[in-house]
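Every protein chain except one is present and positioned as in the full complex.
Letters A, B and C mark the chains in the order given here, with residues in each chain numbered from 1 onward.
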Amino acid sequence: MSEPGGMSPIVRIVTRWLLGFVLVFGFAVALFGHLTPGGGFAGGVVITCGFVLATLAFGAKTGPAAWFGRLASTLDAVGALAFLALALLGYAAGHFLAQWAGRDPEPFRLTSAPSLVLLNLAILLKVGAGLFAGFLAVAAFGRAAEDVGTDEFSDAGAPQGPEPEGREA
Amino acid sequence: MTATAGPLVAHRLGRFVSLFVFGALLWLAVTWSFDAASLAVGALLCAGVAWGLRRVELDEAPLLLAPLRLAFALAYLPVLLAYVVRANVDVAWRVLHPRLPIRPGIVRARTTLRSPSGRVLLANSITLTPGTLSVDLVGDVLYVHRICVPEQDPDGATERELRKFEFFIRRIFE
Amino acid sequence: MDVVLIALLVLLVVGSLIALELRNLLSAVIAVGVVGLGLSIVFLLLGAPDIAITQVVVEVIVVTVLIRLTGRTGRTVDAAPDRRDAVAVWLGGGVLLMLLGLMIHVLSALPRFGSGASLPAGHYLENAPAQTGASNVVTAILLDYRAYDTLGEATVILTAIVGALVVLRHTGRDVRRAPPVPRGGPPGGADDPKPAERELPPQHSAARSRDQEVQHV
Partner (left out) sequence: MIYPLIAVLLFVGLYGLLVKRHVVQKILGLAIVEYAVNLLLVAIGYRDGGRPPILTPGEDPAAFAAGSVDPLPQALVLTSIVIGLGVVMLLVAIAMRLHQRFGTLDTTRMNRLHG
């Protein structure tokens, strides 16, 4: 533990090697969701998983969790609103949620269903940022409760001893 | 670590380019789609991820772009596999032996590698070979759990075994 | 194929029973994680790779969150017997028996396993690639045919997460009761210029402005 609030250097360095690959993979799964297995839900959870890994390896104070965490709730809302906006754009093609973007007649291409790609991207933002915001809240609350400590019932035999940070995962 | 010796801008550019190249390779492998739109989206995505992770990526990553180091990295895989198979046979022999000749314990071994990635690769290689397990890495000291600790000079014997891995890892990362 | 499926299902049942009977909660959570991973293999066998991918990754996050919970709140189940236990067992057993009767009735009404797709599915499978341009019919249904549902489900996720954030928000009452703890907090690593204030989502800012003396992390 060379720095506070993280795991051993083995985990930290492996995380630094892997994080970029996890993010690219998550986006690829989401963007090609209309052609191959995957989609916005799967890709969003993969991205959340990458950021959860980074949070566990570096702690919540440094690294990606710190600079992405404060954006997470905003991006969550942006994803939901983007989905709605894309749905409203469907009116341009006739009705709510219609495919408004032009299509490449050739199948098995990224461009063969552009509006589905964009909707997948919106879902990815929504799911990825939302779940990561939830995870950060859960992770941060444990520490806040330990620091603030007690209200009147909390001494009923619960193990309050300091857990080694992040070690258990 | 030759990259750190250069000017700061070139250093940052090297990290960006390496992450971009690795990301693009993964993108091509996953999507396997070569029309213009897919390539453009992939390039944009990889550039975005490389820029977003510019403070996370390691100094050693650009080194892997050099062909010779990459060749050593590829050559390391079968070597590691050979050690893993040999260690597997050894552990299987110990388990099946009626007298169970094991002496479990933790030894501490000093590595001569200097780059963090190299040390971590060494620790993970040791963990991959059955019978030995890296417990922790503190500075240049590696704590290794062995299924059968040698009778005399356990630390030195372990270090001599590390040297075989270090030969390759040094040529990959240093 | 059927034999493999049945063997996996038996493993899932046994694994979940073990998970519920273990006294050590950390082991229980990990056992449920194993059950979830086995479930993803079952999904793969049932021709649902989309769900298999999602199940694997979701399982990883569920296990992480639950391990975090057990790490904060204790790892063992107290075995002290209680007379309410017996009541719970009898009541629960009665409810389960009732449900068992219903279940047998329902199971006998289901079509034979492997007998086929529903009526709308035929329409989707024939027309989705041509109509939507998506060769993955599941995505075509999610984002085109039944996109209203997806919009609703995105809202449900939003609600669940907002609920979690609200439940974990520091209320003024809890904070005032706590002794004032001076905490500057050590500055973080070199990676982050302003570590102490920045790691919480914006939802927390309301609570923070009410109680300036308490930092949350």
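Following the convention adopted for this analysis, contacts are C-beta pairs under 8 Å (C-beta built on N, C-alpha and C of every residue); 3 or more make two chains touch, one makes a residue touch a chain.
Values in this document were obtained by computation on a predicted structure and should not be read as measured data.
Taking every chain of the complex into account, the omitted one touches A, C. Mapped onto chain A, the interface with the missing chain covers residues 36-37, 39, 41-42, 44-45, 107-108, 127, 130-131, 134-135, 137-138, 141-142, 145, 151, 153-158. Summarising the interface, chain C meets the missing chain with residues 1-2, 5-6, 9-10, 12-13, 16-17, 19-20, 25, 28-29, 32, 35-36, 39, 42-43, 45-51, 54-55, 58, 61-62, 65-66, 68-70, 72-74, 77-78, 82, 84-85, 88-89, 91-93, 95-96, 99-100, 103, 107, 110-111, 113-118, 120-122, 124-126, 128-130, 135-138, 140-142, 146, 149-150, 153, 156-157, 160-161, 163-165, 167-168, 174.
Convention: only the chains that are shown with their structure count from here on.
Chain B and chain C have CA centres that are 34 Å apart. Centre-to-centre separation between chain A and chain C, using Cα means, comes to 15 Å. Chain C has residues 191 in contact with two or more other chains.
Shared interface positions of chain A, defined as residues touching 2 or more other chains, are 29, 35-36, 63, 108.
Taken in their complex, chain C has these residues touching chain A: 26, 49-50, 52-54, 57-58, 60-61, 64-65, 67-69, 71-75, 129, 132-136, 138-140, 142-144, 147-148, 150-151, 154-155, 157-158, 160-161, 164-165, 168, 170, 174-175, 177-179, 181, 183, 186, 188-189, 191-192, 195-196, 198-203, 214, 216-217.
Interface residues of chain B, counted against chain A in their complex, comprise 19, 22-23, 26-27, 30-31, 33, 35, 37-38, 41-42, 45-46, 49-50, 52-53, 56-58, 61, 116-117, 119-120, 123-124, 134, 136-137. Within the complex formed with chain C, the residues of chain A that make contact are 3-5, 29, 33-42, 45-46, 48-49, 52, 56, 58, 60-63, 65-67, 69-70, 72-74, 76-77, 79-80, 83-84, 87, 97, 99, 103-104, 107-108, 112-113, 116, 119-120, 123, 126-127, 130-131, 133-152, 158-159, 163, 168-169.
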